[in-house]
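Heads up, one of the protein chains got dropped from this complex, but the rest are sitting where they should.
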Amino acid sequence: MRILRPATQFATIAQQGEVAHLGIWVFLATEIMFFGALIFTYVTYRHLHPVDFAAAAAHTELWCGTVNAVLLLTSSLTMVLGIDACTAGRRRIAVRWLAATILLGLGFLGVKSYEYVADYHEQVVPALNFIFRHGEHPPAELFWVFYFIATLLHAVHMTIGLGLVLYMTYRVCRGDFTRFYRAPLEVVGLYWSFVDTVWIFLFPMLYLNGRS
Amino acid sequence: MTSFADTAALPKNYLNERWSVRSWLLTTDHKRIALLYFASITMFFFIGGFAATLIRLHLVVPSGGLLQPDTYNRMFTMHGVVMVWFFLIPSIPATLGNFLVPLMIGARDLAFPRINLASWYVFNVSGAMVLLALFMGGIDSGWTFYTPLSTTYTNGYVTLALLAVFINGFSTLMTALNFVVTVHKMRAPGMSWFRLPLFIWALYATSIVMLLATPVLAMTVLLVALERMAGVGIFDPALGGDPLLFQHMFWFYSHPAVYIMILPAMGVISEVIPCFARKPVFGYAGMTYALMAIAVIGFLVWGHHMFTAGISVFSAVVFSLMSFLVAVPSAIKVFNWTATLHKGRISFQAPMLYALGFIGLFTVGGLTGLIVATAALDIHLQDTYFVIAHFHYVMVGGAVSAFFAGLHYWWPKITGRLYHEIWAQIAAGLMFLGFNLTFFPQFILGYLGMPRRYYTYAPEWQVWNVLSSAGASILAVAYLMPLFYLSWSLFRAERAAPNPWRATGLEWQTTSPPAEDNFSRTPTVTEGPYEYNSSTGGCVAQNGALYE
Partner (left out) sequence: MSYIIGWFVLLLLLGLSTLSAFLSLGSVAPLLQFAIAVTQAGLVFVLFMRLRDAQALPRIFAGIGFFWLALLFVMTAIDYATRSGMPQP
């Protein structure tokens, strides 16, 4: 059994855990502002050009967006079940849940990649091969600009998250975490669920417009 | 007088414990990181100052001539970009803040020492990028990067500069995150919130502002950079974009940014004045509420930068009202500092001179801020030298004065040396004189209608411009002097005692310079932060130590 010592600036390991927990929430507040600013810009333009945005949004691949939403929501579940298992000392089960999280995340990126290729063939990629359809005005391209910025930024965060979950899975395997201290795992779990939350907002914004 | 050679014989402190370059570049000690930052921001201060020197030299003559028009634009852009993001925003928090936060609350280090070191490297990467942009040809859009000039019409290295600003934002966020978590979770026993020094409160408020505002700037500059790189009109009307939306988003950050610059300065002043007046700060609780109020209300005023840009009249009135409101807590602070001085046992060492200068200059800046906050007046004053004078009074007369006040006040603690008092007092006086001579004429110029960011001006305004440039030369001397006498003090000056100013803070209850882990034993706080006695001149430190 390893003896866990807190870092020199902390008095107890519990303090170290609390600090990590508060730290990630403070960081997530900044991420909320970051994505929120993007969503703010999008919402403003959608309000200014409702018809064009609706017409453009109707060409998004709805099934891709929906499947991805399901994958991510499920991954939040598997992540938190993994953390719980680790807390209970059930290391093997924890690893399985974390592996499931990684698979779901990879599935998301897979669907997204497929979708990007499909978008390219649909010729809706601004700066690359965007063409206006009959009756579409310039703001339609603006919709697609936001679509790509938002989903790319989200995908970058997802990739970082996947790397972190992978690293945590390795550390769980190695037996680093116990019910007394598992702060890094929980921190990564929070980050992961946050990335899920971003998609919760992006999905209706980008995919559910202009369908009726 | 002791020499540098004696240093090795001193008890172990954070400076002489380790000597290698690696121990500096890979340090996680908040005190060393503070010094690393100090080196970086000093370099940027002189780069930004160099740009200002060229501007003021150029403006001595109405028809210009020293600089080409394009170069002139690049100079004021360089001055703004460097001074805002690479000097003013990091100056007090990343140097004095990094050094003092753990010491003042009785902690061994910040919550995340490695993130602290990373923030310095990120800062330097962004600094290298912006210098690259500036020296390869520069940017001429002004530090405000208004669209569509910055996105479509300018030919400078805007994308690189914007990415530099984006990365610089991460450095700020890392520092702010560290401070917030540290203050919440790592205070020594007995250090309750209302026993915290106001410098800590100020940095806490600053950090909250940094955390909430910087990400919005990050998104804004990212969108502009993407627009430039991909040629897609996010802020281009031709595609349905709105240039005013850029301004809303930019100023949503950039107005709170000025509070990021001034709140730490106010914190420094709140430390210096009680010490050199030997009196507790008047209205401590009010000062803390005022700090938080400035931080919050400061987010609601950004539209006052856009009065003439095309926002609705109703919205202008709302922003104008909010701008008036934010002046109230600032004024409360000025009243409280003044009340602290009243019947105090005042001495006029350099830190106090800078602090007194701050009160006057910040007040002028603040009052003229009310003038430009009045929408009807701003219609005439927007984009004139009046605005330039206003913000230099608060930023330079205020924040830079406070930075020098703090630098001198904590110099003995940071370096273990006493600076030469007479030279410091001369420099402080020269700075006050030079500053006013530089910037007061600019109020008059603005009133007379001289526009900002123009490389020529009407001949009848020359006398004021010449006065301003003359003042700038005095100011330059005043800024260079500390470089000499402070450096000299590192090698030749007397060694400092732990508490040369007989101050009350926890940072003064440990050695000068402090040991690597700050305190030999975690202190216990039994007193409030400013238990000075103006009748005897003595005080009780926060850990209970008595000074007669």
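When the chains are written out, they are named A and B in that same order, and each has its own residue count from 1.
Methods note: a residue touches a chain if its C-beta (ideal position, glycine included) is under 8 Å from a C-beta of that chain, and two chains touch if they have at least 3 such contacts.
Quick caveat, the model's predicted, so the values are computed rather than measured.
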{"item": "Which of A:76, A:151 or A:169 contacts the chain that the document leaves out", "value": "A:76"}
{"item": "Touch list for chain B against the chain that is not drawn", "value": "184, 212, 216, 244-245, 248, 252, 299-300, 302-303, 311-315, 318-319"}
{"item": "Footprint left on chain A by the chain that the document does not show", "value": "21-22, 25-26, 28-33, 36-37, 40, 43-44, 47-48, 62, 66, 69-70, 73-74, 76-77, 79-81, 84, 189-190, 193-194, 196-197, 200-201, 203-204, 207-209, 211-212"}
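Please note the rule applied: only the chains that are shown with their structure count from here on.
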{"item": "Separation of mean Cα positions, chain B and chain A [Å, integer]", "value": "36"}
{"item": "Chain B residues within the chain A interface of the complex", "value": "102, 107-113, 173, 177, 180-181, 184-186, 211-216, 218-220, 223, 226, 230-234, 238-242, 245, 249, 517, 522"}
{"item": "Chain A - residues contacting chain B, complex", "value": "7-11, 15, 18-19, 22-23, 26-27, 29-31, 33-34, 36-38, 40-41, 44-45, 48-49, 52, 126-127, 137-139, 141-142, 145, 149"}
